[in-house]
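Here it is: the structure, laid out below.
With one protein chain held back, the other chains of the complex are shown just where they sit.
Order of writing sets the labels: A, B and C. Residues in every chain begin at 1.
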Amino acid sequence: MANSRFEYVKSFEQPDVLLPNTWIVVRIDGRGFHKLSDHYAFAKPNDRRALDLMNAAAVEVMKELPDLSIAYGVSDEFSFVFHPNCQLFERRNGKLVTTIVSTFTAHYIYKWSEFFPERPLLPPYLPSFDGRAVIYPNSRILRDYMSWRQVDCHINNLYNTTFWTMVLQGGMSNTDAEQELKGTVSADKNEILFKRFGINYNNELEIYKKGTVLYRQYELEEPKPTKAPADEESPVVESQQSRSQQDKIRKLRRKAQVVIDHVDIIKDEFWEKRPWILSGNPGKLPA
Amino acid sequence: MANSRFEYVKSFEQPDVLLPNTWIVVRIDGRGFHKLSDHYAFAKPNDRRALDLMNAAAVEVMKELPDLSIAYGVSDEFSFVFHPNCQLFERRNGKLVTTIVSTFTAHYIYKWSEFFPERPLLPPYLPSFDGRAVIYPNSRILRDYMSWRQVDCHINNLYNTTFWTMVLQGGMSNTDAEQELKGTVSADKNEILFKRFGINYNNELEIYKKGTVLYRQYELEEPKPTKAPADEESPVVESQQSRSQQDKIRKLRRKAQVVIDHVDIIKDEFWEKRPWILSGNPGKLPA
Amino acid sequence: MANSRFEYVKSFEQPDVLLPNTWIVVRIDGRGFHKLSDHYAFAKPNDRRALDLMNAAAVEVMKELPDLSIAYGVSDEFSFVFHPNCQLFERRNGKLVTTIVSTFTAHYIYKWSEFFPERPLLPPYLPSFDGRAVIYPNSRILRDYMSWRQVDCHINNLYNTTFWTMVLQGGMSNTDAEQELKGTVSADKNEILFKRFGINYNNELEIYKKGTVLYRQYELEEPKPTKAPADEESPVVESQQSRSQQDKIRKLRRKAQVVIDHVDIIKDEFWEKRPWILSGNPGKLPA
Partner (left out) sequence: MANSRFEYVKSFEQPDVLLPNTWIVVRIDGRGFHKLSDHYAFAKPNDRRALDLMNAAAVEVMKELPDLSIAYGVSDEFSFVFHPNCQLFERRNGKLVTTIVSTFTAHYIYKWSEFFPERPLLPPYLPSFDGRAVIYPNSRILRDYMSWRQVDCHINNLYNTTFWTMVLQGGMSNTDAEQELKGTVSADKNEILFKRFGINYNNELEIYKKGTVLYRQYELEEPKPTKAPADEESPVVESQQSRSQQDKIRKLRRKAQVVIDHVDIIKDEFWEKRPWILSGNPGKLPA
């Protein structure tokens, strides 16, 4: 309804549709979680309940948005991935990012007391998240993005595990531990952990070492001998699909269970066994 | 720390800095609040507690982000306004929008039980918000934006008040009420309210008729006889201000109380008495 | 050199870097060529000299910008294609587009008298071109873009050939010819040409039916039995290549001759025989 002479201000809104046929990654990050984790006394180097809360909130986001293909979380960040075929919100950047950020925040706040029953939330220490969308032109680069985050997880976790062991078990000051770790490589840190503290880093929990990957569960498939990447081969522009086709696929996705996994997503195996993630076509539901 | 051969994926992130020296409006909207308000049985045409909750969450956003100049809310939407001088997050669009959306959501969820003690939140009916940023090149157009929202509030509220009175007090069906209101102008609706139900629309609550404006409270000033718009006259590029100047202004803003008001923001008077809103310079704190 | 208090205005310049690892197509179009072609009495439906001039100008653009992979021209438009690896001007949209538009215009004006010696240019009828860049995420879609232009060439040329034959040889008025052609399909037009005028459309010049494709000439290769698309498989981010590598490839490209061809670019054959176009790697120079 054209309500007034002021309506011309709408002409200042600028379009922000993301390039078609590209992977969309929305990564969200905790705002000021360093301070926050101090305030609520998160365990060091990893707080299992805090990670479980992140994952629980992320699962809800995956459930609310069946268009999401996969998500990967580490520490206070989570990356949500939409397939190149995704037409949700006409691929509007702002709409996609704010919906994910807000939905995630809502569940995180809502579920907090379930994971931290003895530490009630208290403003001004209320958790919040910012986020951004980045597009990647093909699945090779999307996988490199996912690998980048998982390598980052590994590097940070090895460092943090060593650092906090030196401080908490070794009685070193933060400064001394930091100083000693400067310039060390992975092997050095592994050795410190093993020789000084008898800790074999390989025995650390997978959730700490690998982060968390969320996806819809279908029957695993056997990797085929030679496979060209599915998405580049068939640039189906979903807008050419009928509405009812899109709705049907969405329904199928809703039926699949969202699983929480802590596995290697850098090597091919993960992707070859779960071809539905890169193809965008739902797999076979487990019996 | 350059951690791996995967890091090149960062080059796909694209800048989204908003044009300098423009007003930034971040408007957020409730997602699916039609369904939500049914589920939690919001009163019609206005639910006072729901509006108070919106306002309470918005006040918290204003407090956390001293860079905000003013905010205006109606129904399940809120517009937050940054001054042209604002340098928060280097004016990055995504960062500004998601921070506001997430902070608002967090407080809205957190405070829910305070405003709706007898109606606990229950997924999947968890409130969330989307948002977008729009820039306006001068204060004349910013004021037109604010006027647009307040006119919209008026038009919708008059319609809704009439419609729900016809239904709830007049016993009409939704369809019949809708049918009768089709094509009516304001005078018609005022007459229906007054003649049939003895309701003088002018006596409705200001919060319903005018919406809610939030701003920092300083001593009101007397409108000066002739005044050129402050911001266009002096395009101070804040990046040229020293860091310490910016911090100082931020501190002054934090000291001012955020007030909740329901007044006309279309006419000049509101702005002339509160010149700090358009100028960006803190006023005098009340004694 | 920081020259004055006015320099802050540079902060209003906004970045326009195109997404990495995508194909860049810069398409330019003649401005007001309808009027222009009347003024300089271009032959209908095709003016061979005008097309040759377009092609000559485009060849010069290809020579000046060795980063260009291929170009396709029809009528008063030309599409210039940069490979996903292209780093020219840091992939800045404005710089790429204006450089091509200006270089093309310069050569077009400069060479005019060579192609139209008897029709000197006379302002205000001075030819000019506008242009735009579009990015495509993979070579499948780039090829669809090229196919789109060539199909367009075919459709327009068949229509124009029929229309102008009806008018020039058949003595029909423009309106009558237009009227009769409304709603006809290709077969109808072929029949009109053949039955009424004894013209077999297949015998028309290839340059009119297929448009013009420009590329660097290397030794043709035999299509291999199975081939995955080269560019998606190896997302080499050229910025990771050394400067000297990039310069070397540029030199190799300069050595190759730019050829003017009028062939089918929709089927696979064209691309399979000339793998250097999609791979971005120079081929073997002919002996």
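Quick note on the criterion: contacts are C-beta pairs under 8 Å (C-beta built on N, C-alpha and C of every residue); 3 or more make two chains touch, one makes a residue touch a chain.
As the structure is a prediction and not an experimental result, all values here were calculated from the model.
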In the full complex, the chain left out is in contact with A, B, C
Checked against the full complex, the residue among C:Ser4, C:Thr175, C:Asn203 or C:Ser244 that touches the missing chain is C:Ser4
Contact residues on subunit C toward the hidden chain run 1, 3-4, 6-10, 12-14, 16, 28, 31, 60, 64, 93-95, 97-99, 101-103, 105-110, 121, 123-124, 126-136, 141, 144-145, 147-148, 151-152, 155
Missing-chain contacts on subunit B, rising order, are 19-22, 84, 135, 137-138, 140-141, 144, 228-229, 232-235
Per the touch rule stated above, subunit A touches the missing chain via residues 8, 11-12, 14-15, 17, 19-21, 237, 239-240
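Rule of thumb we're sticking to: only the chains that are shown with their structure count from here on.
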Superposing the Cα trace of subunit A on that of its twin subunit C calls for a rotation in degrees, to the nearest 5, of 180
Given over half shared residue numbers means same and under half means different, the subunit B/subunit C interface is same
When centres are defined as mean Cα positions, the distance from subunit A to subunit B in whole Å is 31
CA centroids of subunit A and subunit C: separation to the nearest Å works out as 42
Multi-chain touching residues of subunit C, meaning two or more other chains, are 19-21
